[in-house]
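So the structure is just underneath, and the comments pick up after that.
Every protein chain of the complex appears in place save one, which is left out.
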Amino acid sequence: MSDGTTLPPLSLHIPEPKARPGEAPDFGEMHLSPAGAVQRPAATAPETDLRFYPYQLIRVLDDEHQALGDWDPKLDTQTLLKGLRYMMLTRAYDERMVLVQRQGKTSFYMKSTGEEAVAVAQAMALDRGDMLFPSYRQQGLLVARDWPLLDMMCQVLNNHRDRLKGRQLPVMYSARDAGFFSISGNLGTQFPQAVGWAMASALKGDTRIAAAWVGDGTTAEGDFHHALTFASVYQAPVLLNVVNNQWAISTFQGFAGGERATFAQRALGFGIPGMRVDGNDFLAVYAVTAWAAERARRNLGPTLIELVTYRAAPHSTSDDPSAYRPQTEAAQWPLGDPIDRLMRHLVACGHWNEARHQALTRELDDYVKAQLKEAESHGTLGTSKHSPDSMFEDVFKDVPIHLQRQRREMQEG
Amino acid sequence: MSDGTTLPPLSLHIPEPKARPGEAPDFGEMHLSPAGAVQRPAATAPETDLRFYPYQLIRVLDDEHQALGDWDPKLDTQTLLKGLRYMMLTRAYDERMVLVQRQGKTSFYMKSTGEEAVAVAQAMALDRGDMLFPSYRQQGLLVARDWPLLDMMCQVLNNHRDRLKGRQLPVMYSARDAGFFSISGNLGTQFPQAVGWAMASALKGDTRIAAAWVGDGTTAEGDFHHALTFASVYQAPVLLNVVNNQWAISTFQGFAGGERATFAQRALGFGIPGMRVDGNDFLAVYAVTAWAAERARRNLGPTLIELVTYRAAPHSTSDDPSAYRPQTEAAQWPLGDPIDRLMRHLVACGHWNEARHQALTRELDDYVKAQLKEAESHGTLGTSKHSPDSMFEDVFKDVPIHLQRQRREMQEG
Amino acid sequence: MAAMNMIQAINSAIDTTMERDENVVVFGEDVGYFGGVFRCTAGLQKKYGKKRVFDSPISEGGIMATAIGMGVYGLRPVTEIQFADYIYPAFDQLVSEAARLRYRSGGEFFAPLTVRSPCGGGIFGGQTHSQSPESMFTHVCGLKTVMPSNPYDAKGLLITAIEDDDPVVFFEPKRIYNGPFDGHHERPLTPWSKHAMGEVPEAYYKIPLGKAAIVRPGEKLTVITYGTMVHVCLAAVEQAQVDAEVIDLRSLLPLDLDTIVDSVKKTGRCVIVHEATRTCGFGAELMAVVQENCFWSLEAPIERVTGWDTPYPHALEWAYFPGPDRVAKALKKVAEA
Partner (left out) sequence: MAAMNMIQAINSAIDTTMERDENVVVFGEDVGYFGGVFRCTAGLQKKYGKKRVFDSPISEGGIMATAIGMGVYGLRPVTEIQFADYIYPAFDQLVSEAARLRYRSGGEFFAPLTVRSPCGGGIFGGQTHSQSPESMFTHVCGLKTVMPSNPYDAKGLLITAIEDDDPVVFFEPKRIYNGPFDGHHERPLTPWSKHAMGEVPEAYYKIPLGKAAIVRPGEKLTVITYGTMVHVCLAAVEQAQVDAEVIDLRSLLPLDLDTIVDSVKKTGRCVIVHEATRTCGFGAELMAVVQENCFWSLEAPIERVTGWDTPYPHALEWAYFPGPDRVAKALKKVAEA
């Protein structure tokens, strides 16, 4: 029983971002560990030695664009250039597809601008056979697995070359041959599915591991919890990635718990490693991903990775962020831009220069344009589509009688 | 990409309890902090100072039945005797109701044997106006709030005096006047509901807080996660209790994640305090509950409390634990029995003796028997019930036309 | 009176109840500062403060559960599920908890919550922004299910829903947020300001749950429908030139059986239209009750025009949508049978 002291009445806390439109962006409270400051533990380190990581931020690239500390993955120049190219290609693709949407050639689009390092570095740090369970903002995974842009474009345009038969909203790709799972419109559902896939791989004595992605906002769904629970209980070989890009449509990450804890901290409750990494630092993302993948491959179980980044673009083409956040916030994001940072690192190392960068930008843009031209030659939303008959396929493996009847009904008009 | 080292194939970990039927119980790996060893922080301590608690076990009563350390709530003898009495009454009630079930006077029963300190000490540490959202194993809450056994018995017997009109399975009590929320058959649903109630109380500037209980097994449900998320985000004045009684029907707590982490650790992911307490130590349970309640009342938000105890009885009258755990496990549980321990403490302090204990046992048993006699005079399952007409009430506030029609249809036979 | 579209009418309904009853609180994903992705709660946080209108975590289950807890405390929560397609994570709390709480507690506890959710297709939303799951809720005893077809009804029904002491699932066909879409997607949309039902009183008024509206009287056959399909059916009636009586159910549960039965007894013919998938859709129940109550009056088989039993495909949306042609065909068939 309370001791009778009279306390003030209760009051409810409603989270509020540091700045709203018209106010100056404020990242003052964001604690940034200096590059190179956080030690890299052995991949075989026990979880009990890792409980400090969720409170840190692993960074490799410093403000002078040098790679520091033992998290530096020491990638060869070719790999770094490849990473740069993939990130730039992803961005060029995004830019172009937004234009396509504005031209009314499709209904919708979602960019990954500012977050390209997440998908590209992670795809490169994983093996080609590993299975990816993405959200809608990891198009970079497909790009980094050299998946044809043409195929992606046809999906976005929903034309008759769209392998998904015009059924999915643009950007909800599926690419089995790229080890890229069908994207769901329902947030978070893929997280525990990835755990199930990883469990199956382990059950079968396979060597392939799984990786999955959700946004900061999506961590609030029950599926996030199911994924962590099953991954921990069965020690599934899976990387569970939280892309903390600060925003979930109009709500800042405080509404998912970010005011009180990092998302990496969630791992502590399940006795699994929780690593928090500068998501705009290609090298750091690569290194942490490789570290977690090695653990998984060694039967040391799952890792939760929080990738701290910033959603520089609107949520989607249906969104206008100027209604809920300062317009300059993206520009002032303390972790900078992932492409810019890797580019400067390469320049600093003497492997790259402004001219080559501009040339590559142009080359990629031309490439995207050429691909788009071909994609559009197969039609755009509304001008070309799969036959209405196809609507009745794939509901089940075989078209059952009642759907055959309905198909006939439709055909008869 | 992995470095090409050939690793052994993946394999899946399936948790396994330390001992199965026929084997000797094994609690060797259970880390027990000595009584008095864990310091009590100020109720106003910031969460950052509390991150060590989920890994400890708060204990007050030592093996010599002395109360040690600064978690000792220093309760007066009268309160301790009251606590003892409530726990013993709860146990006497449970014992009797199982007999009633065996006699076929009801269909089902669930005991709380071995866990009485949880509900009784927590009810006593809270204020009468605080709202309780229990699972089915906290009948002690009602007992400690002096709720009439007669009312509880009529619910279990489903007779015409059952205020729930014979609708609920036995033990699924509801007692609004006791601040005791209607128990759901669906595990865990009450956890986030309690958070909602607490949010409402805070919204209204009320002073009443909420408390909710789930079992170790139930923590795997999404609702557990929703409760922690909302409680953390809005800093709701709520106590979220996990009764870790080691078993969930036939599965040990390892299947909920207990092999890798304590349940109190879950709090770390949400930036809220997670306290782990010896659930069979009346004094420790009281103290931790009072501490958390004070925080909540001071607008310092929620606390997650793990109560470490043991389900000494079968899951329910439908269960036979000899099929899945050693029969002697309960007896060898290192944290003993809550009634026994409080009794010995009182004896050690000179406030109690064997004779008085036996007399009280008899008195309570007689009391329960007398109440049962009265309850049975109102009928038992099958011999007395609410009118079938009542079946159509309370589906909605008013009986809508379609249910009036169905009622008529039933009446016509 | 003011010209309002559905969004404004819904906003006005919430505003009106919030003004009258300080226990009404509003929360959900993006509904607070931003005012909702469809803007239905725009301006309310500013007017009533963050404690009464606030954003929530992306957790439909958590939203529903905390709303129940708030309802038990004594508040009247009005929550938004951003799309009806995303209501399933909240399904257990709605079906097992909100719907059964009063019953299982012998009337001691109840949760007077309102769940608003935009439903239906026709906006190129693809398979996860187009669903019409109403019949999953009408099967659950203890829930009321409402779907308005115009701004006037939307406001009156929503006020009733919020003030109702039972949980109400309030589906808003998003295709008609801005105007009475009649299925002719190739034509420009008429705005609500040009429609009589877009005239909405600014003040408080209620429309009872369980009262259908006859939106077009007729003698030859009865059309039973709700939501967007009301307007499609009216267009189809024109097209088919059949003197049909068109009933807008407005509330599916409670259901206005009397209006249905009176009409079908009069016309002897019946067509049932909804956008949801066919099998076990609400049309099945409508067919059942018509058959049970009007068997001896029926002169022809009842027909259903519905969404196909497939997900809602993005590019083939207009092949999926049960538009005026399909409805008109059914009208003629039944009229002539």
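Each chain gets a letter, A, B and C, in the order it is written, and its residues are counted from 1.
One rule holds in what follows: contacts are C-beta pairs under 8 Å (C-beta built on N, C-alpha and C of every residue); 3 or more make two chains touch, one makes a residue touch a chain.
A quick note: this is a predicted structure, and the numbers were derived from the prediction, not measured.
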{"item": "Contacts of the hidden chain among displayed chains", "value": "A, B, C"}
{"item": "Residue of C:136, C:212, C:229 or C:264 in touch with the missing chain, whole complex considered", "value": "C:136"}
{"item": "Of A:196, A:274 or A:301, the one touching the omitted chain in the full complex", "value": "A:196"}
{"item": "Hidden partner chain, touching residue among A:90, A:135 or A:229", "value": "A:229"}
{"item": "Interface residues of chain C (partner: the chain not displayed)", "value": "85, 88-89, 91-92, 95-96, 100, 103-104, 127-128, 135-136, 138-139, 141-142, 253, 277, 279-285, 287-288, 291-292, 295-296, 298, 300-304, 309-311"}
{"item": "Residues of chain A in contact with the chain not shown", "value": "131, 133, 162-165, 167-168, 172, 174-176, 181-182, 184, 186, 189, 191-201, 203-204, 210, 222-223, 226-227, 229-230, 233, 393-397, 400-402"}
{"item": "Hidden partner interface residues of chain B, rising order", "value": "12, 14-16, 20, 107-108, 158, 162, 165-170, 172, 184-187, 217-218, 220-223, 248-251, 255-257, 318, 323-324, 381-382, 385-386, 388, 390-392, 395, 402-403, 406, 410, 413"}
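Keep in mind that, in the parts below, only the chains that are shown with their structure count from here on.
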{"item": "Mean-CA-position distance for chain B and chain A (Å)", "value": "41"}
{"item": "Interface hub residues of chain C, defined as touching at least two other chains", "value": "51, 56-57, 59, 61-62, 89"}
{"item": "Residue numbers of chain A (touch at least two other chains)", "value": "12, 14-15, 220-223, 255-257"}
